[in-house]
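Complex shown without one protein chain; remaining protein chains in place.
Chains here go by letter, A and B, matching the order in which they are written, and residues are numbered from 1 within each.
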């Protein structure tokens, strides 16, 4: 990557101001900075903004944008809450080297289709807090057109929901070719499907079916089938749309069954 | 045997592990110019105009090379013996570019940033040509990939560039059609294999400088320093006495560094600028612009009589060599010559096919070298036939396979590009390998399948394989052993240690032959000025070919030491013996340590240097054998296949260094497993390789490998050094067939196209359920 200027603003407003200039980008972990031949005028480093934290406040878990994937993965917060689903999700991602580099902010703000953690956060009904856009649900954030904003933190309600994450990879260190996260609170399910290969989505039709049914293997599979027909799937070099649909059925079923166990 | 069949620690092991500077880039001078290559964005085009003026004017740019200012001598970069079985079809730079990634121009600059910047300033006008991207339509395609009049074959190989045919070969014995007609069981199948990439961790690297005597020195991550010297000389029109090639430590080769890559360019830059120049490939360049395994389409038909005796085998191949024909003929021939002899009782065998040019990244040598592709097709079809006959596939193999003391007509008919040699296999413990492998993997309990829970089924599958040990009558290795004062030895070999540990095992062979301990042997290898000739590290040749040369040199040196001792004692040579430390008269009256004798020899008494040189060129190529067993678990809801266990029992003769032999097998297995299960190759519509980095092209990680079980059979090859045969390639051969056979045994789906994908498995399962 060719960078002309590298700046470490000392407060968020300054950072936001810099980001509005031409060809300015925020450098998160930078794990994939060599991909493509990028010319960057201003690179903005958020490391002086105290965004590297995991804390609990007013019944919410807050994860700062500059927290690395590995720090979150190994935190007692991730291991001890939501059946350890956050740790489980993050540990699937490539190697510790990458996870020590990539940040939660970079992973979520990038809104990558292949993302593992977005699917899980979505199932946990996480919210994002943006410098300009303010606080909004992750779901809304994934759908909004958002440009040149700074993700400050992720918040997740401490609601003790049960959760499961399942993905399918062609090899263990590859990107997900589909992933599913399911969470359950007060016997209400939330089903999310990512790497379709586009961004993760909430499978509402599948949810309303399972939420009004007795939950067993059969209905769980039915929920998966509904998710596979109501969500959009596409093909890429990893898998065809048709295969992703098939996987969606099986993985949703398995995630639901895992959650009720 | 004291020093061989012993796990001596690898000589360079500690230094490499702790990161001592040892590889090409580590050794390049700090002020070396950086060479970068402008590569074609089109699969097939003619350069109408190329303007380098702006690039040349950029500050820091020292040299720009295009087809207009480099010598126009056509060569093959294959890195093979001479005359090469690969046609000469490559210029250093040409006005035609034949694949996305082909070299258009090269820039040498003071630093990398400037070189990259300069590449952007080169203005190229291309005439885009219709590319040939489907290898099944390459023959006779309106686009002729090699229209240049200079392209030629070195001896008849079926080369026909006007039809895009790089090579063609056919052989047969017996009457195939008639024999098949008489067979009670005949099965056929068509298979496809992919363009696997070697992915050595060190990318292809070289640097060059002109030394004080005006000679060109090239340091390169090459598997073939002597061939590199010859080919650079040929391409640049430089006498060989002006060139020295040095191979330092290499970060993995597997065949991918047999051919030449950056050597021409760094050499030209060094000669033109007088500066040292380095070219370190990026990972993307390795994927797009080095070599792959030859993708093949293989049709196999096998027939057996009612008792299950194999009577006829037919194998027809269409191989895709990409834009240049490096190893085109030979890889394709090995697909037959190193598989068909496994079933040597067949009365009729036919083998043949064509190798075509396409506008894809060229294919070249890759561990297994055709035998992998052929083995996949043959051994999968053997399973299919066993099923038709109604026999356990392992028993069916044992009934039909080659045994010790037997021969196959194929040995004589097929060599590598030429006729082969008649030989019997004097060491073949395949029966033991199969029997032991069955015990280790629990075949009897596990065959064919076991249901594991509701949605998972385990299956077990097998395959057998053979390779060779060097190319007989062609591959030559030699060794010099020099005695030093203090009583230690220098072993100088042209043999090329590419990480395999060959320096260590050759030292072990020398030590055993001399009767000394391995630490008394200091190895220096792979320097065309200072070491004697060796063909290089390929064709599973080093242990057997170079090892035999070392063995001979060691024996001869031992004789010289005893002779010098005899002279010192004033007795005849028969009266003394060297025990590794002392030279004694047999009557016990005189003795002198080697340390003492050698010091006297150089300083004080009948002074002379003791030094020997011996060579070896095999008359036969004794095959190592392997029985492989794969146990897989298939997820019926997702199609995911997990490899539970892979068992390999190997006959490589005496393993000179059991630890190093074992890791050769384990590493080979995992490369074969990668090819079978993970390493998908995808192209865009225009022929652009999409799987051109480690994010998109997935080699196995350690999480993908559950368990490998490797054992060696007790075996002794009479023609090998201390009974050794080769071990470098054989590990790669069986996984494609054994794993796909295991999948078939688990769920009844036969995978005929590599790699296996969970998508294919699930979709086939769905079809079966309908």
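The rule is simple: a residue touches a chain if its C-beta (ideal position, glycine included) is under 8 Å from a C-beta of that chain, and two chains touch if they have at least 3 such contacts.
Simple rule for what comes next: contacts and distances are computed from a predicted model.
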Name under which UniProt lists the unshown chain, selected from "SOS cell division inhibitor SulA", "Spore germination protein PD", "GntR family transcriptional regulator" or "Carbon-monoxide dehydrogenase small subunit": "Carbon-monoxide dehydrogenase small subunit"
Contact partner of the left-out chain, one of B:71, B:252, B:352 or B:748: B:252
Options B:72, B:283 or B:456, residue touching the unrepresented chain: B:283
Selected residue (touches chain absent from view) among B:5, B:114, B:179 or B:203: B:203
Of A:156, A:173, A:227 or A:251, the residue in touch with the unshown chain: A:173
In chain A, positions touching the absent partner: 1-6, 27, 30-35, 40, 43, 45, 47, 70, 91, 94-98, 100-102, 172-173
Missing-partner contacts on chain B, residue numbers: 7, 9-10, 12-14, 16-23, 26, 113, 198-203, 249-254, 282-284, 498-501, 657-660, 662-663, 665-671, 693-695, 699-703, 705, 708, 710
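Basically, only the chains that are shown with their structure count from here on.
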Mean-CA-position distance for chain B and chain A (Å): 43
Complex contact set, residues of chain A against chain B: 2, 32, 35, 95, 168, 170-175, 237, 239-240, 242-243, 246-247, 249-251, 253-254
Residues of chain B touching chain A in the complex: 113, 637-640, 677-678, 680, 682, 690-691, 693, 695-696, 698, 700-701, 703-704, 757-759, 762-763, 766
